[in-house]
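So the structure is just underneath, and the comments pick up after that.
Note that one protein chain is taken out, while the other chains of the complex remain in position.
Here is chain A:
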Amino acid sequence: MTDTYFAPLGGGALIGLSASLLMLLNGHIAGISGIVGGLLCHRGQRLGHDIAFVAGLLLGPLTYLVIFGTAPQVVVAASWPLLIVAGLLVGFGTRMGSGCTSGHGISGLARLSPRSFAAVLTFLITAILTVLVMRLGGWL
C-alpha cells in the first residue's frame, strides 16, 4: 500500500515542487537534459545555477540516506554494453527531442504544451515497445 501509492505520490509531489520553485523564483523550467546539455556544450550565463542544480540533484539520494537511514534502491539489470548503447541513445535522443522525462514529462505537461504531449507519448510508446521486444526475445 505505502509503496504503491504514498511513496510515488509524495516523491512526485516533491518533483513538482522543485519545478514550481524553479519557475516561481528563477523563471525557468526544470529540464534535466537541457541543463546537463547546456553544461556540457554551451556554458551560457546560466552556468552558475546549472551547476548548482546538478549539485543539488546529486545531494538528493544522499539526503534520502540521511533521512531514512538507508540508501535508495537502485537495481540495474543491464550489462555494460547495453548500458553504453542505452546511454548514447538517451543522450542523443533527449538533445534532439529537446527534452526528457522531466522537461517534457513534468514541466511540459504542466504547461499543457502540445509539443510535450507529443514527445511524452512518443517516448513512452518506444520505451514500452523496447521492453516488449526484450521480453519476447527472452532478454529481460
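FYI, a residue touches a chain if its C-beta (ideal position, glycine included) is under 8 Å from a C-beta of that chain, and two chains touch if they have at least 3 such contacts; residues count from 1.
One rule holds in what follows: contacts and distances are computed from a predicted model.
According to UniProt, the chain absent from the figure is "Sulphur transport domain-containing protein", selected among "Carbon-phosphorus lyase complex subunit PhnI", "Sulphur transport domain-containing protein", "Sarcosine oxidase subunit alpha" or "Aspartyl/glutamyl-tRNA(Asn/Gln) amidotransferase subunit C".
Of the listed residues A:27, A:69 or A:137, the one in contact with the hidden chain in the full complex is A:27.
Touch with the hidden chain on the side of chain A covers residues 3-5, 7-30, 32-33, 36-37, 40-42, 48-50, 52-64, 71-78, 80, 82-98, 100-102, 104-115, 118-120, 122-132, 134-135, 140.
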